[in-house]
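Below you'll find the structure, written out as structure tokens, and then a few comments.
Of the protein chains in this complex, one is absent; all others appear in place.
A, B, C, D and E are the chain letters, set down in written order, and residue numbers restart from 1 in every chain.
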Amino acid sequence: MPLVDIQLIEGVFTPEQKREMIEKVTDTMVAIEGEAMRGVTWVRVQELGSGEWGIGGKALSTADVKALQGMPAPQKG
Amino acid sequence: MPLVDIQLIEGVFTPEQKREMIEKVTDTMVAIEGEAMRGVTWVRVQELGSGEWGIGGKALSTADVKALQGMPAPQKG
Amino acid sequence: MPLVDIQLIEGVFTPEQKREMIEKVTDTMVAIEGEAMRGVTWVRVQELGSGEWGIGGKALSTADVKALQGMPAPQKG
Amino acid sequence: MPLVDIQLIEGVFTPEQKREMIEKVTDTMVAIEGEAMRGVTWVRVQELGSGEWGIGGKALSTADVKALQGMPAPQKG
Amino acid sequence: MPLVDIQLIEGVFTPEQKREMIEKVTDTMVAIEGEAMRGVTWVRVQELGSGEWGIGGKALSTADVKALQGMPAPQKG
Partner (left out) sequence: MPLVDIQLIEGVFTPEQKREMIEKVTDTMVAIEGEAMRGVTWVRVQELGSGEWGIGGKALSTADVKALQGMPAPQKG
């Protein structure tokens, strides 16, 4: 039953990272819901085009996200 | 009103089969909801990339689905 | 693989009609994709609140849809 | 918080028009919800393939929508 | 054709504000796409439960959003 949809901007993650998201998010879900649910746990990845994801009205490009990833992690408070 | 979204893995179905899904699923919905609803019945098809649909943590490729389609139908119990 | 999402306005269809949509739309999909795909064909129904579905800027209530259903079917051309 | 998803048929709108949709729909939302919500207002654009959006069972191509846009606006009643 | 889905947390906006979102977002879209598209422009509102929308791993309640709305608007730079 659970359906998990992961939406990203294209060109930010490698195919290997996307496969890792599918595997690890499935494992995370199964750890909570029980191993018996694994076969009906669907985790999918979809990508939106660069410039088609706006935050506060500003369209984010692939390059914007790459730049954001490179920033030092903010202090957690 | 009804909105029906059909999501598939790319490369599994032909354009003709996708058009058939739109026509036949619309007819199926209209048979239940009433012919007067036809004009506001939207049926759409979207495709995800090969390898971006995980079942039980294993990413399904177009080839995997093609292989599955070729299997003899399981006995219905 | 196929995932089919049917979205409706609440209060328009009975539980029996919604179950019928799940069964019949599944059968329609399986007729196109092959019987071997039945076990991985998911069809779901979701309902939006009355007044939360706008067409051309006018919010549709459950009563509006009921009235529409009662109209004679338009001539198909 | 608000998430706004705008779905279109590919090839109908220019990148400039899609950026305009993100900006103007964000402004419209913020005018209702309050300026403090701007930073957590996400507006996204996604496109479906030509022929993959059915209305009343008839698949709409990019050309169909272009033709529709060119029609004189219907009288509002 | 365009389909616009607005997702909110329940209990933050009044029915009047949600109707206003449907009307104003439709007008914003029609101003870009052309008046001829009004009749096939669908704008819908859906609400998620309080505590079911996580940002950075922290679940947002209706009260959290209300508090955020009350904050003075950040300086736009």
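Rule of thumb we're sticking to: a contact is a pair of C-beta atoms (placed from the backbone, for glycine too) under 8 Å apart; a residue touches a chain by one contact, two chains touch by 3 or more.
All figures in this text were calculated on a predicted structure; none of them were measured in a lab.
Considering the complete assembly, subunit E touches the hidden chain via residues 48-49, 51-57, 59.
Subunit C residues in contact with the hidden partner, per the touch definition given at the top, are 15, 18-19, 22-23, 26-27, 30, 38-47.
Within the entire complex, the positions of subunit A that touch the omitted partner chain are 1-9, 12-13, 17, 20-21, 24-25, 28-29, 31-40, 53, 55, 60, 65, 68-74, 76.
The rule we apply is simple: only the chains that are shown with their structure count from here on.
Each step here moves to a touching chain, and the least such steps from subunit A to subunit E number 2.
Interface comparison, A-D versus B-C: the pair with the greater number of contacting C-beta pairs is B-C. Ranking all chains by how far their C-alpha centres lie from the centre of subunit A, first place goes to C. A straight line joining the Cα centres of subunit A and subunit C is 30 Å long.
Residue positions of subunit C touching 2 or more other chains, listed in rising order: 3, 53, 55.
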